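Here it is, the structure, as structure tokens.
Only one protein chain is missing from this complex, and each of the others stays in its spot.
Letters A and B name the chains as they come in the text, with residue numbers starting at 1 for each one.
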Amino acid sequence: MNAFASPGETPLLAIDDLHVTFSTRRGLVEAVCGVSLQVAAGETLGIVGESGSGKSVTAFAVTRLLDASGRIAAGKVRFKGQDITSASSKQLRSLHGAAISMIFQNPRGALNPIRTVALQIADAVGAHERISASEGRARALDLLKAVLIRDPEKRLDAYPHELSGGMCQRIMIAMAIASRPALLIADEPTTGLDVTTQKTVMDLLARITAERGMAMILITHDLGLAARYCDRVAVMQHGKVVEEAEPRSLFRAPRHDYTKRLVAASPTATSKIADLAPSSLREGASDEAIQEGGANPSGLLRSARNDGEVKPAPGTPLLLEVQSLVKRYDGGVVAVNDVSFAIRQGESLGLVGESGSGKSTISRLVCRLIDASEGEILFDGQPIGQQAARDFHKSPLRKDIQIVFQDPTDSLNPRFNAFDCIAHPLRRLLAMKDGAALSERVRECAARAGLPAELLERFPHQLSGGQKARVGIARAIACRPRLLVLDEPTAALDVSVQAVILQLLDSLRREDGMALLFVSHDLNVVRMMCDRTVVLQNGAIVEQGESLALFRAPQAPYTRQLLDAVLHLDGPGQRDAVVAGS
Amino acid sequence: MTSATFRHTVWILRGNPVTAVAAAGAFILCVLAIIGPSIVPYDPIASDVPNALQPPSAKYWAGTDQLGRDVFSRLVVAARLDLAIAASAVTLSFALGAVIGSLCGYIGGRLDRYVGRFVDVLMAFPLFVLAMAMVAALGNRVENIVIATAIINLPFYIRFARAEVNVRRNAGWVEAARACGDSHLSVVLRFLLPNVLPAMAVQVSLNLGWAILNAAGLSFIGLGVSAPTPEWGIMVAEGARFISTGKWWLVAFPGLALMLTVLCFNLLGDGLRDILDPRMRT
Partner (left out) sequence: MSSQLATTAKRAGRRFLSSLPALFGVLVFTFLLMRVLPGDPAVFFASGPTAGKEEIELIRKSMGLDKPVPEQLVRYLGDVGTGNLGRSLTTGQPVLSDLRNRLPASLELTFSALLIALFTAIPLGVAAALRQGSAVDHLVRFICALGVCVPTFVSGLLLIYAFYYLLGWAPDPTGRVDIFTSPPPLVTGFLLIDFAVAGDWEGWRAAARQLVLPAFTMALFVVAPLARITRAAMLASLGSDFVRTAKSLGLPRRKIIVTYALRNAILPVLTIAGIVFSTMLGANVLVEKVFSWPGVASYALDALLSSDYAPVQGFVLLMASIFVIVNLTVDVLYGIADPRVSVE
């Protein structure tokens, strides 16, 4: 089955027809259905898939660390020929850490919050050999040096909460390699980390596995990450491996339909909005898109037709002008420091930065949900910063500035159904009364956001992530705002859902002539969506300009650093380059 | 109650028989509290000295006390007073606590600090001792038992509502409501309170049991309700004198009544948590 392992040789890890079931309130659910994979010594295998594809479950089944409700229903997992699925708990204990170890998503949560770094690493060493306390500390120091932590001596007595997310992940790596395992399983190791941190952590992992001849299974939702760091990639969907190949051929010429859609939906440095779901594939658009019944909202076809630039002409008047905005929080933290920018009518402006850059604060300031400490905000020439945020709901301009939030779940009132969510601004801001006109308008907004009318009766917990995002968008466009603030609108969504939502937003903008303030950490998305881009760092503007020019020739070193960390699907021999370069 | 909520409740009760039993028990208690005095076999107050201190029998289901009064009749009649004290105390503290707590949680600032200080002072007393002191100071009357019980419950409701509102204050849907033109006040009343109330309803049910124990404890030590009135705490206190001579029924039956009542409300509270949690709905 595996064309890459040399024949006759036992692979390091062989997964053979693995089935995993979970017992839930609705009965047994099969999360992994017949996965077969092999990993050779020293090789890096990527497992790529969207949420619910069974990729993490596979990893936990391999190490027998499934939750109590999960069970390996059938299949074999052999490590160096030894069957793991039938191993005793004693055998498992000697396997864990010493033969196979794991690193996890959310590194801070994966570390014991009330134990020092040195003790935790010493625990990991001590699990498989007898060592004294002082030896444990010495080994911990060596390992900290191996994972390139700055000031390792100082970090020994630190607790996880005193360290950054990236540092916690390095410590996790140190613990995972403490007993020299032959296989490292990394489950979404950089999800939730900033792009620049992601790059350093991944480079470290690649280097360590190469130096120590360890094999690695990298589980990720990010195709770019898999392309850059893996020798071989398996794509999973609905608990099955649909395609398995070398990254270059996989991403250049995907064979399976799902892989094709996934590759298309992943924004790259050159892709255009229309490319995210090419028309040839649109019939069978992503599964969630079909489930949510928004497979073919009118906007998609239109955006494909109308592919040209929609940049407003140079003479277009300014819609929003932000002048020397400062936001200080109690305790003297300056979240936003002297920020100025402007948006023309119908223009789309991107706000890019890592966590802590102040981009979310700016979106709330512009939306007049919080008050600025200093500076002025002009909307259509009127100073709207004068009116306190507390009273801004009375302003006639309230309906002209609307916002779409990052987490679709968090942004919907759990006690309102979809209809009431969308009707809410209409009732409040346009004083519409219940009746035919209101429900007509709600239905229209829902349709424009690609939300089928039959879902309007549902409550948020009965909707999928993509559907909730559509409700949030329908609510924001209900009053036909002139400025729509989008605060990481797709950060919590899978790539294929992200693709349709981005296309939807783009077409809505073209139809209504809205201006967009698009806040994101994803440079590829911003480049596609925005005419101009502002780069933020630590609350201040580093650089701003036309998106195309800015991304082609970044001026500020920080912008260049951000761009370097962006992953590409097609680059020649990337993993070797990473390893050789380090 | 909408039909969906009703269906959901039935579904939950079917899957959770303990809650169903607790709900039935609470219902029976409330019925007894209303019609109890008119169905009991004996006069709960009139003494019948020749029949004093009879053990439980077919005639006297729960025996008789030192004055020959039927313990069972007294138990049933006492339900009204015990439930009324607890229910009014909890209602009072719930209403005050929900409003004060939500405002503190949403507004924060000076109001929050002052209320917080007040709550700290209340919480610095052991609560039963505080209730004792208040009844002593306000006067030894039933109303004051209600007030004292309400006041010692208040900090929990304030803190609970405050915390619940505080975690939701910055939720996306709250900001969204403001972007849709709601004022702060409207956000608190129309958005936050409805989301917080279910969790507080659970608290109310759990609290009812506690309030009953508390009121019974106060009357056990001789505060509040006074002698001939049938009340579970007093009945235990009167029976305590005879326990060393083996007259167990004077203590055991009122004790059982207290225990079952509190158990009902506690189990009901746990069940309510499941019913009112919209995420559990299918």
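Following the convention adopted for this analysis, a contact is a pair of C-beta atoms (placed from the backbone, for glycine too) under 8 Å apart; a residue touches a chain by one contact, two chains touch by 3 or more.
Since the model is a prediction, treat every value here as computed from it, not as a measurement.
Undergrad: Just to verify: which one of B:181, B:209, B:230 or B:271 makes contact with the chain not shown?
TA: B:209
Undergrad: Given that one chain is not shown, which residue among B:127, B:225 or B:272 touches it?
TA: Residue touching the absent chain, from the options given: B:127.
Undergrad: Among A:112, A:164, A:249 or A:270, single out the residue that touches the unshown chain.
TA: The single option touching the absent chain is A:112.
Undergrad: Where the complex has a chain not shown, which of A:41, A:127 or A:141 is the residue touching it?
TA: The single option touching the absent chain is A:127.
Undergrad: Among the options B:150, B:258 or B:272, which residue touches the chain absent from this view?
TA: Considering the complete complex, B:258 is the one touching the chain left out.
Undergrad: Decide which residue listed in A:70, A:97, A:224 or A:353 touches the omitted chain of the complex.
TA: Touching the chain that is not displayed is residue A:97.
Undergrad: Provide the residue numbers of chain B that touch the chain removed from this figure.
TA: So the residues of chain B touching the unseen chain are 117-118, 120-121, 124-130, 132-134, 136-139, 209, 213, 216-217, 220-223, 233, 236-237, 239-240, 243-246, 248, 251-252, 254-255, 258-260, 262-263, 266-267.
Undergrad: I need the residue numbers on chain A that touch the omitted chain, in ascending order.
TA: Residues of chain A in touch with the missing chain: 63, 65, 67-68, 89, 92-98, 101-102, 104, 106, 109-115, 123-124, 127-128, 159, 161-162, 172, 175-176, 178-179.
We adopt the following convention: only the chains that are shown with their structure count from here on.
Undergrad: Could you put a whole-Å number on the gap between the CA centroids of chain A and chain B?
TA: Roughly 48 Å, centre to centre.
Undergrad: In the complex, go through chain B and note every residue touching chain A.
TA: Within the complex, chain B touches chain A at residues 171-173, 175-184, 191, 194-195, 278-279, 281.
Undergrad: Enumerate the contact residues on chain A facing chain B in the complex.
TA: 364, 367, 369, 390-391, 393-394, 398-399, 401-403, 405-407, 410-415, 424-425, 428-429, 459, 461-462, 472, 475-476
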